[in-house]
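A short write-up of the structure that comes next.
Of the protein chains in this complex, all but one are displayed in their positions.
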């Protein structure tokens, strides 16, 4: 292993995403042995020293910090991985870039387009490698969808529809804010389902189908007040519980997006479907190993939606794992993103989605929220 | 059979819907033997004498007419069934009502709200029994959905989403207008997918979930010009090829609707899903015997979407047919509507959807088209 | 309609199958208008005069008989349709053939091979048209399977597996014998699931995959005693509640069959799957409009089981019904069988399965029961 170069990671934040990223760094070498870079878990940082120490022991981080500025300043760290609540992304990312660190940031990039702008500027000025964890692109079935589209299998696209349905906030007893619940706190998150869930849908959509030009949206907050988990006080709920929008893509196709945390029966059901002149594609996160594909060029009497079980060695990423028929899961999308990042690093290429690309997704999110507020169509200003 | 009263039908139009209605009249007695009324196929009417004669022979109509005014005028006919293109509905229905005939009209009721108004007025003035063939309500799985909702199983409703996806007009070579293709002719149809497909979705939605208050829509015409099948000349396409809208229901839930004839891989995929506080429901027309039901009150570790195969004797209409596990199909929804109409007739009750109710659906359709045109939200004016 | 020839039917028995057959005769003309023969419901016969009269009124039979010999003797009847319990098939069929009547017999042909032999002899001696209602062959998706196989799409066949699962006899409180329950009475039925359900599976299997050479079986009777519905007395249960067998087909493929009435959750789930060198096929009765098809010749990364929604005009029988995407159901398989019978009659060809072919199915059933009893392999003696 002596010929591997170290890729020394400083992780900031240790929540759910801290775990998925840590797992990715630890596993990538086992399954992508040809990479020249080998991640080293140099430090993890969070304010609660006891907890972050426990996390470091569990995952094997070499050291612990309680002030993220120290991590950014350390010479023995090459890359900063940002897993904090959204309101901390900008400050950390800018500082990291200015310190010459590579930056891998959990999505969404920021709470607003304005907040994202200096992040992009700092990254570009520093010229450091960067990426944003829109991990769903790298689920093999989703990557396969991209391959089929890029190969022209679908022909002209007419429709793109996606939704992301959850049901975990239906109870009015659920508090908002604080650890594990910051996604319900508008100050920390920047928005509700729009930044949390639709941002994923939008990233995938523009990756697969190009830029979104204009949007018409509506949002709803079903539960108007919730107790704050730290203060115990009832407060107005600031986030959007649900968001729906339709839009035009640059290629002339129509888009339809919906997200909610009030869809009983769906834990994390991200679905998308694309209808083209010759073929269509469907996918959903609950059955993530399958890509549904309909090809009108199949002989007429035999046509049907094909349920492609994406577990074969000639399908994206799957030569790295087991044997045909044996599934991988959610966490592997992060392993793939780290593998691709390290591969790009080796080749001196940007790893998509970069900060710049993620800011385009931010523009759509912002146009969506503004459209809902003003009850009117909004141009996104996206250039994809 | 001597104790049965005759229900003498005059059918106007003999296309696809003429067949579904004729079949319903012929079969209802075999499967609903307790009805007091027995349909008699008295006359069928269309302008092409040769073809309508062939149709009459095939289906067993006692006589043929080529002028619908004669059918309306005949003393030996109790009910007029209207299966013509949409632009003929109003004139025929009004004349029939004025002649004291019962009227059963294929959907949509009319091309516009304004066109529908005198139809409703005439029906109400004449006090004749009437119904509009929004047949999908009476697919057993859909009726079961209604039962579960009315029993309060879902609790407060958060979301309603429906779409109706087809793919039969993707080819630019397909002509518009003329027999079998009048649905592509805006003058005859009044609109494209909005009146043809979304009208079904809206009818079901308001039946299951109450009135739609306001809408924000977009439409698209992908193929801008088509040859007319009769003239052979290229003409501007006037219909909407695709239509998407979101809306608020009176009960506070959010609605999302989409329809298109450009969704490759879907022949006639009508789907809806309702998300409530306690339970959710899904259905689709391609697998019409199944109702998908998720009940959050199920014990936690055993919860899952239930695929209810709606073929049991205690499920709607199914005691009339075969034995558990054996499916019925699309056509049976029309048999059920005729059975219900005759049952209502016997009991002197209106048979939903009446003309008046169908006009409310028309109001939503019209608001949708206006919203798309003006790129702004529109109130529907519906009172459900 | 004057150019149609009458096909005058005398129906014996009016239970579940009496209804499916009657419906078929009544509907075939509406949907297969080119047939030269037109069924006329001349007489229905059963011992209970009151009930058979009610049935005749409901379905429109012209007359009623209470002695089947009178029906067989009537000059105004062309064809005898046998829907009685199995123990009556032979006597009626033989008498009918001897009287020169055509015979359409519900399956299974008889209770035993020996009982079937004089039936076949009589039919062949009389040279009358005949068929046995193995209706599942004529569900469009099943017929499509046959087309694909005959076109060589599957290549060499390795495996055939089928099962027929029900759950209606699990309660020990369910009585046996008498009207509606004769299928639980071994004297009337001849066997349990073997003759009732597996006979269907075997008929389809040999039609699709050729003769079954030898079998190794086991049967089980889970509930050993049941009250007789007429006498109220507890009696030993004589039928097989469940039956499993494996076998060799003449073409070298392996067969696996199972049937039971103790499979909780399955009302009438008949499934089959065929695995060939190049392609495989799956079907099930609960989703009867779909044929699942996997073709290994599809491009590697896009391969998947295709869910073919068999509702298009170029798929078997579907040009007769509605439009693409709109399903037909169980009952239509009987309409198709009658249509094919009348078409064959017109062309002077046998309508498969004939009595002779149905006797081959009987041979497999008998070998299965003998194998289970003797706990050894049995040759079937089938020549397909």
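The letters A, B and C name the chains in turn, as written, and every chain counts its residues from 1.
What we mean here is this: contacts are C-beta pairs under 8 Å (C-beta built on N, C-alpha and C of every residue); 3 or more make two chains touch, one makes a residue touch a chain.
Everything numeric in this text was worked out from a predicted model, so none of it was measured.
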{"item": "Among A:73, A:227 or A:268, residue touching the chain not depicted", "value": "A:268"}
{"item": "Listed residues C:278, C:349 or C:373, member touching the removed chain", "value": "C:278"}
{"item": "Among C:16, C:222 or C:384, residue touching the chain not depicted", "value": "C:222"}
{"item": "Selected residue (touches chain absent from view) among C:227, C:254, C:323 or C:344", "value": "C:254"}
{"item": "Residue numbers in chain A that touch the chain omitted from display", "value": "1, 16, 19-20, 22-23, 26-27, 29-30, 33, 57-60, 166, 168, 266-269, 285-289, 309, 311-312, 321-332"}
{"item": "In chain B, positions touching the absent partner", "value": "144, 147-148, 153, 290-293, 295, 298, 300-309, 312, 314-315"}
{"item": "Hidden partner chain, residues of chain C it touches", "value": "158-159, 161, 163, 165, 167, 170, 216, 218, 220, 222, 242, 244-246, 248, 254, 256, 258, 260, 262-266, 275-280, 294, 296, 305, 375-377"}
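Note that only the chains that are shown with their structure count from here on.
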{"item": "Centroid comparison with chain B (C-alpha atoms), farthest chain", "value": "A"}
{"item": "Rounded Å distance, chain A centre to chain B centre (Cα mean)", "value": "42"}
{"item": "Where chain B and chain C are represented by their mean Cα positions, the distance between them in whole Å", "value": "36"}
{"item": "Interchain centroid distance [CA atoms averaged], chain A/chain C, Å", "value": "55"}
{"item": "Sites on chain B at which at least two other chains make contact", "value": "266"}
